[in-house]
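Shown here: the complex without one of its protein chains, the others still in place.
Order of writing sets the chain letters: A, B and C. Residues in each chain are counted from 1.
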Amino acid sequence: MAFFKRFESTIDNGIGRRRFGYIVLGLIILFFLWFPNDSSQSNYAKTVFISGFFYAIMASSWALLAGIAGQFSFGHMAFMGIGAYVAGLIARDGIVFATLGIAISPESISAIGAIIIGTLIAGLVGLVIGWLLLRLRSAYLALFTIAFSELFRIMMLTEYDYTGGSNGLSLRPLLQIADVDTARQVEYYLMFGLLIVCLLVMHWVANSPIGLFLRAMREDEDAASALGVNVVRYKILIFVFTSMIVGLAGAVFYSDVGSERIIPEQLEVLQMSLIIAYAVIGGMESLVGAAAGAFISRYLLEATREVVIALPLGLTTSDGSGAFVWETGAWRYALFGVIMVFTLRYMRNGLLHPIITWFSGRDLIMQETVSKRKSDDDYDDQPEAGDE
Amino acid sequence: MSNINLAVNRVSKRFGGNQAVDHVSFSVTKPELIGMIGPNGAGKTTLTNVMSGMIKPTSGAIYLNGKRIDGHPAYDVTRAGLGRTFQITRALGRMTVLENMMVPGLAHRPGANRSALEERAREILALLTIEHLTNEYSRALSGGQRKLLELGRLLMLEPSIIILDEPFAGVHPRLQETIYQYIHRVHEDGKAIILISHDMGAVFELSQRLLVLHHGALIADGAPQDVKSDPAVIEAYLGHDEED
Amino acid sequence: MKRNALFISLIVLLAMTTLLPVSVLQADGHCEFADETITIGGLAPLSAPGAVAGGVAMDWAFNQAADDINADCGVQIDGVNYQIDVVTGDSEGSPERGQAVTERLIQEDQVDAMVGVYHSAVGLATMGMLEANQIPTVFSEPWNDNVSANGIREFDGAPPRFEDGIDHIFRISPASSMVGSVVVDWLLSLGVDDVVLIVENTDYGQPAAADEAARFEAAGATVSKIDVELGTEDFVPILSRIQARAEAPDVIRILVTGETSFNLTQQMSELGIAPTEDTICVTNQFAFQSDQYWATVPDGNYCAFNRVGIIPSLFSDAAVELNAKYEEAWGDIIPSFAMASYDAVYILADAMERAGSSSDAAAIVAAIEATDLELSQGRYYFDYGAHNPDLPEGTPAFMWHQWPDPIVTVMQYYEPGQSGLEAAVVYPEVYQTHGSSYIVPGTSP
Partner (left out) sequence: MIIQDTLFVLWLLAAGPVWAAIGMFLLPSVNKGSADKDQISTTTLQIAGVISGFALGPLGIGLFYFEPALIRRTTLSAGIVLTVFVSSQVLARVIDPELPSGLWLILAGPLWAALAAYFLPRQYRAVEANDQNVLTAAALGGFAIGPLIFGLMWQRTPKISRDWMIALGSLGAWQIYTLFAIHNPANPCVASPFHVTYLTQQTANGIVIGAIYSLMAVGLTLIYSVQGIVSFAHGQLYMVGGYFSFYFLMHSSNFLSDLTGAEISINPILGIPVAAVIVFIMGALFERFFLKPMHEGLIERVSEYAILITFGFGFFIEYTTLAIAGPFPQRTDRFIEIRRFTLQRAQITDDFAFGPINIIGDRAFAMVVGVILIFALLYFLQRTWTGRALRATSQDRQAAAVTGINPTNMNTLSFGLGSMLAAMSGAALIPIFAWVPWVGAEMVGRSYVIVVLGGLGSVPGALLGGIIVGIVEALGAGCHPDPSRGAAYKEAFALVIFALVLLLKPTGLFGREQT
């Protein structure tokens, strides 16, 4: 109790808490760095973490695009797919511009080269799509991006002569390490590093003037424009930027780092909806929150495949064991839907938001200002309702 | 700001069958305090929207300091030196008051030193008597405080012409006083102000020149006393149920 | 308020993380079991986008086999009874997930052997890992030729598995070339020369269509291929296109799975395109599940379909018993891949008994190669493997570690609502049940 009291007093100011928050964050990063060295962990656990990192990148970049910039896109998976497919096609077929007389043989393109080109093309498509989307808002934008990603998926599936169809497309392996354990170790650090780098870059963008402008546009595009924010430039910019991030993540992940081939099923609306659900549950407006949401949600979806309900002591089930085993099947997705709906309704900023807010000390500042405002509360005019 | 040159040339805007703005022409060439009045639906807000680049005119042209601005996006217009507020305030709700101030600050001067800008923002907030709300989310502000915040944001832009759309509507009298002071101060800084308001008293008290819109057309443009006695204006106001 | 929200979210998160999976073993009455169990990994699509209906049937079959083996005192090795336990992992139909889950089964569940998979893409993607970890595996449903051919032939950059000594992977489902050849031979024997193939856009449909088209064209028939996307509901436009041809095609062959194929078949018969006197309707093994088939294709009488696996008239007692259990559980006839999945577990258990070990992969592989076992689908054996490594000239590479005898037949309904068990076998002639190699619509055999 005494310890708790002392603890509470040290964290009772914003700076202390923030410091404490950095320590916790550091510990989490240290845990991830140490994790693959734990000899008791199997390669499978690392594989799960690797795909967790991948989805964390997807969810956090979607949070940047939708939560911070307010561009409600369902095309995120498609951009990921563009990165991966372009990288794969280029490494397989090379680049040929017959009319310009350019022909680069596939052998002369390294895996890294293919990934870079894939990333650039994803950014380029992001540029075009971002430009097309300038006139569209909210529901229209969501619908258009759904159409775009469905078209892309159908094309990848139908033009199987080029894309491999539902057999998927193998990318050139990024790493050539024979030993499975070492390879997994390296893949783990590679993907984790990519996640950290992406988070840092996105964090930097979100906290730069650009992030400020994006949030202003999210709140009210017309008002932001009237305040001199070049809404066209930043809207396109954020599409290009997030497309490149997910294009890169896709190209790397499918270059035999997390998976050895990309299949069109990965681009289905369901997969996209899972990303959105991760981000919503973790917190749409926080990059770290969305990343953690993806990581935790995936873990939970995995862990709740089978739910064991232990019976009180002395009771047994008909087969003599002390617990019921419930194969959750589709129920766990149904539950996931419920969590998503309730999160949206009652904890708009995600389940992790209170924790993040607490560490940031933001609520203390709020309390102060609220009390200040109350003190000179002699105005009878009421806050206006939503500006929407 | 010494050079002010706004020219509105036969600007029209149609919505479907409704002629919202009908060949309006006027110009502003010196730091004047201009009132714009007209009955409800006279096209005041539409004209403001057209001038500030929020909507494109159907025809006509607008020049600001020699540069064609009609049809240009709002941010271009803003950067060319024309700032505006909104009739229904548009505070950026889930951003703090300081962040609200920083948006135009950084947009206007991309390379500026952030802390210097913040300093300036705090000064302006102090001037507007809302410095105690600096770290508050602007959605939590009262209507009047939001009006003040909008005015503050304009100062960060340093525009040469300011359009104030109903700055007094629904504002507590004490804050109205602050807004009065603000208008005088800005005007003394050498900026032109176009003031749109239903509050005839305020408009007549403040303005040096009046523009009267009726059914989208500009029916009078002159000194308040002259306009008051203009038969067309009287007709416009008396011939219809005047609101407010 | 804020603090409450914080605690609530913490509690929710904590409560959710504590629901960790724990596996539960069943104790049984009449046999003495050793403490250790033999764990076999299963791989099946149990959630979307995989073919869930197929996956749950396979999962059921794995567990049923384990239960039946355990009821018979499990696997006897050196006089000790070991319980057998199948842990099924969800591949979700995706190669990436399939790989990850396989790795989990190998490393965390420490499986001694594997059974599965439904989707060929998953099978192909997991082969390298199974091989690297030396897990004896019996695949019971992937059809892609390369699943077995890769044992001795390079595929998609992967070297032959047999190259470094032992190939651990076996298959008891047919290679798609084996299926295609039976249907094509049947149709050619009926004299068709104008064929329409309607093919799903997947790793099942496309290779199967390519194979069948090549066979038809080699015999001089004209083939037109129509791709469809899985999940399409309305086929009327494309069927009208077929109907607008000057001559009705001789046969429409449907290489589409699941509810998509049911929609297609039903609309085809509603429009009067096939089956008719001019046009033969040939759909696929899914039609054998007659309850589902008639529920969704009420007009599908006289459609023929290829049946993989033992024909009902040859059902052994074991097969009849298994089918009864399946019908009790799912209310429909057992699909062949569930039978094969059931048998796959038995093959592994038998091999372990003969090898005298549940962990010596080399011995188990040798024992599987020497399998000679009568199960629900018939007698299992493998012609080519380390015991007989040289395939004679003309034998296709996919015969490697491949059960050569999956019975592939063509069956045909001739009464509406008929049970799949009673449908007529029309081809090959040795299995014919009604003395006719095609029942013309409107007649009965």
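The working rule: contacts are C-beta pairs under 8 Å (C-beta built on N, C-alpha and C of every residue); 3 or more make two chains touch, one makes a residue touch a chain.
These figures come from a predicted structure and were not determined experimentally.
Asker: Relative to the complete complex, which of the depicted chains are touched by the chain excluded from display?
Answerer: In the entire complex, chains touched by the missing one are A, B, C.
Asker: For the full complex, which residue in A:Val280, A:Val307 or A:Met347 touches the chain that was left out?
Answerer: Of these options, the touching residue for the absent chain is A:Val280.
Asker: Which listed residue, B:Arg94, B:Arg120 or B:His172, touches the chain dropped from view?
Answerer: Final answer for the missing-chain contact: B:Arg94.
Asker: For the chain left out of this view, which of B:Asn5, B:Gln19, B:Thr58 or B:Asn135 touches it?
Answerer: B:Thr58
Asker: Please give every residue of chain B in contact with the chain that is not shown.
Answerer: Within chain B, the residues that touch the unshown chain are 9, 14-17, 56, 58-61, 70-71, 93-94, 139.
Asker: Footprint of the hidden chain on chain C, which residues?
Answerer: 48, 52-53, 56, 198, 201, 224-229, 231-238, 240-241, 243-245, 258-260, 262-263, 266-267, 269-272, 292, 295-296, 298-299, 330, 332
Asker: What does the interface between chain A and the hidden chain look like in terms of residue numbers?
Answerer: Output for chain A: 66, 70, 72, 132, 135-140, 142-144, 146-148, 150-151, 154-155, 157-158, 218, 269-270, 273, 276-277, 280, 329-331, 333-334, 336-338, 340-341, 344-345, 348, 385-386, 388.
Quick note on the criterion: only the chains that are shown with their structure count from here on.
Asker: Where centres are the averaged C-alpha coordinates, which chain has the largest centre distance to chain C?
Answerer: Ranked by distance of C-alpha centres from chain C, the top chain is B.
Asker: If you average the Cα atoms of chain B and of chain C to get two centres, how far apart are those centres in Å?
Answerer: 73
Asker: How far is the middle of chain A from the middle of chain C, if each middle is the mean of its Cα atoms, in Å?
Answerer: Here chain A and chain C have centroids separated by 36 Å.
Asker: So what's the Cα centroid distance for chain A and chain B, whole Å?
Answerer: 41
Asker: On chain C, where are the residues touching two or more other chains?
Answerer: Touching at least two other chains: none.
Asker: Residue numbers of chain A touching chain B in their complex, please.
Answerer: 209, 212-213, 215-216, 219-220, 222-232, 365-366, 369-370, 372-373, 376, 378-384, 386-387
Asker: Within the complex, which stretch of chain C touches chain A?
Answerer: 2, 5-6, 9-10, 12-13, 16-17, 19-27, 46-49, 90, 93-96, 99-100, 103-104, 106-108, 121, 124-125, 132, 156-157, 201-203, 206, 227, 229
Asker: Report the residues of chain A in contact with chain C in the complex, numbered from low to high.
Answerer: So the residues of chain A in touch with chain C come to 42-45, 47-48, 51, 154, 157-158, 160, 165-168, 170, 180, 258-261, 263, 265-266, 268, 270-271, 296, 299-300, 303-308, 319-321, 323, 325, 329-330, 333, 347, 351-355, 357-358, 363.
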